[in-house]
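First up is the structure itself, then whatever we jot down about it.
Here the complex is missing a single protein chain, while all its other protein chains stay put.
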Amino acid sequence: MEKLLEVKNLSISFTQYVQGLNRHDLRVISDLTIDVNSSEIVAVLGSSGSGKSLLAHSILGILPYNAHVTGEIKYNGKTLNQELKEELRGKEICLIPQSVNFLDPLMKVSEQAIGECKDDDEHKEKKIRQREIFDKYGLDESVDDMYPFELSGGMARKVLLSTALVGNPNLLIADEPTPGLDAKSVEETIQDIINLKKEGKGVLLITHEINVALKTADKIAIFYSGYVIEINKAENFNSADTVLHPYTKALINALPVNGFKFTDGVQPLEETLGCPYWENCPDRFDKCENHKPDLVNHDGIMIRCFKYEEADNGA
Amino acid sequence: MIKINTKRLAKFLGFKAIRLLILLVVIAAISFIMIQLSPIDPVRAYLGQRIVSQEQLAIIGRYWGTDLSLTERVFGWLQTLASGSMGFSLIYRVPVTEVIVQKFLASLTLMLVSWVISGVVGFGLGVIAGAKEDSLADKAIKTYCYILQSSPTFWIGLVLLMLFSVYLGWFPIGLSVPIGQLSDTVTFWQWLHRIILPAITLSIVGIASLTMYTRDKLINVKKSDYFLFAQARGESFWGIIKNHGIRNILLPAISIQFLSFNELFGGTILVEQVFAYPGIGQATVAAGLRSDVPLLLGIVIVSAIFVFAGNFIADLIYQYVDPRLRSEGDE
Partner (left out) sequence: MSELPWYNKGLFSSLNLRQKTLLTIGLTGLVLLIIFICGWMTNANLPTDFSIKMQAPSFQHPFGTDWMGRDMFARTLKGLSLSIMIGLAASILSSIIATLLAFLASINRACDEFVSWLIDLFASIPHILLIMMISIGLGKGAFGVTMAVAFSHWVNLTRVLRAEVLQINTSEYVLLSRKFGKSKLWIAKEHILPLVLSQIFVGTLLVFPHAIMHESSVTFLGFGLSPHEPAIGIILSESMSYLAMGAWWLAFFPGIALLIVVLLFDIIGDNLKRLIDPSEANK
């Protein structure tokens, strides 16, 4: 079976000019590999502000032009080049953005959900579809004429979800869908995402909230310092024994203390020569300092750690 | 569409009216004092090379009020103003109000035409440059603006005059009305023929600043989250520029254009001088050079009102057209 979305060895870096116009290269995502099937929810879990969103932007082809991208992205087995991205986005691949800032502040929300139309007929058709979806999420007709700043937090979230669904996509990318929402709204969002999966859609969930990931996802990828260090089944995250990477274990162990919140921890800001977790790792080897482990398959779990590479080699 | 909250509007207007009043009184007083303190003797400047007797000098001096103290003169001037009169123009020999109305109307057409040209062209160029940032078109537009912003208005006028009037002979060299014809018998084409060069000169400088402003604004919109999301939803590039870009920069651009009344008036003074266009600008220069103090002060006050009107309209647009600000006061 073809995978819906395959990302292989994706790296994204930026060129920046700092004070005095000195050049500085900044790597945000390194060697990222992940895939998503239909009717599957895959969560990318990482601290906020770590650049996870760029994964979404890269899939949709909306990175700023000073970004350097290497690696490969495939959709239904076809390589997603810029042309194909531009063709598919908004139709087969849709983004659920994180906040109301992603809506044009001076445009009525219904028009934004409908989007660009070639003629009046298309507009009418899409208007009906938009109304259906808005109804489905309990947004009545008075919402149609509202401007984004008039929406309440819960309404805004539903509008954002609806705008993504008007095009009836196969793959949804949810970028931090629950920022600063109250507990009830978070529950609703979780339910909405699970329903999308039941309708057969693939969902790539990018978040820093571990409970949202745990309650919705089938697979969880841990994003640390620009690297994916482990991709494991969601149920394995219930215990520190069933996850593999030392960082993930530490993360799970710390959860009750942290009230089940994702901790940022201390992540190296600069590019490291060896394993990014080397400095904090309790199980480190000598070679971890100067050599980077690859993401390898260990009993069906993707892991980036010499501990398991050694074990496999020994076997 | 636009809901007007009358109470809020009244408050807004009242506030603005008081501000304008204070502004005018201060400007009137300060500019009067400035002229009075000037080492240039108004009597001598007025008389020029004419030879007059000592007695005549004294009479003219009294007419100017040189025998009164400065404070008395300032209050006398403010009193005259409060009574609704601006005094008597010395060079045109009619009430200042009459001169200003007549000259200002002539300039108003010139300013309006160039204001519209610079608005439309400037906005258009700005959108193209901003949308296609760093393209060849953008670089060309940017260079054009850069050069225009650095060139004195009157010199551009001189160059256009040399090229189109002297060398090519397409346009007359001066005067908005053909000699020997009353101004109300001028046909539209004659008028257009004479206003085209001054209007283009005046608009050229306005184009540069509006273009750069529009370009910057559009580039900012392109960096916004909603622009990114519109792209992610598969809207076409020019579609996004049209639907989201222009939608978000049009209001600020229009209000910037209203805020440019200041430069517009200043530009008119220079352009009218170059093209010998008989408007408020020429009157200003004449009044200044020949020490027609009442006229000069009258023009300062009128120009301040003109600039204030521009700022006021810009404010009004923001307050009543932008949906975010519009509903703010309604609760």
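All chains are identified by letter, namely A and B, in their written order; residue positions are counted from 1 within each chain.
Note that in this section contacts are C-beta pairs under 8 Å (C-beta built on N, C-alpha and C of every residue); 3 or more make two chains touch, one makes a residue touch a chain.
Quantities reported herein were computed from a predicted structural model and do not represent experimental measurements.
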Open item on the list: I'm checking contacts with the chain that's been left out. Which of B:224, B:273 or B:319 qualifies?
Closed with: B:273
- [ ] May I ask which residue of B:158, B:196 or B:317 touches the chain that does not appear here?
- [x] B:158
Task: Selected from B:100, B:125, B:232 or B:300 as touching the chain missing from the view - done: B:300
TODO: Name every residue on chain A in touch with the hidden partner chain.
DONE: 16-25, 27, 66, 271, 273
TODO: Pick out the residues on chain B that sit against the missing chain.
DONE: 23, 26-27, 31, 34-35, 37-40, 133, 146-147, 149-155, 158-159, 161-162, 166-167, 173, 262-263, 265-267, 269-270, 273-274, 284-285, 288-289, 296, 299-300, 303-304, 307-308, 311
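Here is the rule we use: only the chains that are shown with their structure count from here on.
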Task: Chain centre separation (chain A, chain B; CA means) in Å - done: 53
Task: Of all residues in chain B, those that touch chain A in their complex - done: 224-226, 228-236, 239-240, 243-244, 247-248, 322-324, 327
TODO: Within their complex, state which residues of chain A touch chain B.
DONE: 57, 60, 62, 86-91, 94-95, 97, 99, 101-107, 115-116, 147, 149-150, 163, 167
